[in-house]
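Every protein chain except one is present and positioned as in the full complex.
Showing chain A:
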Amino acid sequence: MTVELRVAEGWLTVCELSSLTPGRGVAALLPDGSQAAVFLDRAGRPYAIGNQDPFTGAHVLSRGLLGWAAGRPFVASPLLKQRFDLESGRCLDDEEVAVRTYPVRTAAAP
């Protein structure tokens, strides 16, 4: 199984599903030079959001820890700990801030 992300050019294969650790993330370099953070929750479901932390500018969200708030998964930035909903990209600690999200799917390896 591989993990795929939809970008402007179409579905992009990012990595083997087995290379993701539940509860953690990895960073992926996209064709336009931007970065995505890809996560796996404990149930085995993948998520992808922009990797840049809007509060500091650093590309580090992939290195945050996952959590649950009201039954929805979030990642907490490893720098100043603001939390971002993994499905909507919304910041849970500042409603005026959000990061982008990417459609993500798992596909059988070709």
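By definition in this document, a contact is a pair of C-beta atoms (placed from the backbone, for glycine too) under 8 Å apart; a residue touches a chain by one contact, two chains touch by 3 or more; residues count from 1.
The rule is simple: contacts and distances are computed from a predicted model.
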Undepicted complex member, UniProt protein name, chosen from "NADP oxidoreductase", "Amino acid ABC transporter membrane protein 1, PAAT family", "Pyruvate dehydrogenase E1 component alpha subunit" or "assimilatory sulfite reductase (ferredoxin)": "assimilatory sulfite reductase (ferredoxin)"
Touch list for chain A against the chain that is not drawn: 12-15, 19, 21-24, 26-29, 33-35, 38, 41-42, 52, 54-60, 63-69, 71, 73, 76, 78-81, 83, 93-94, 97
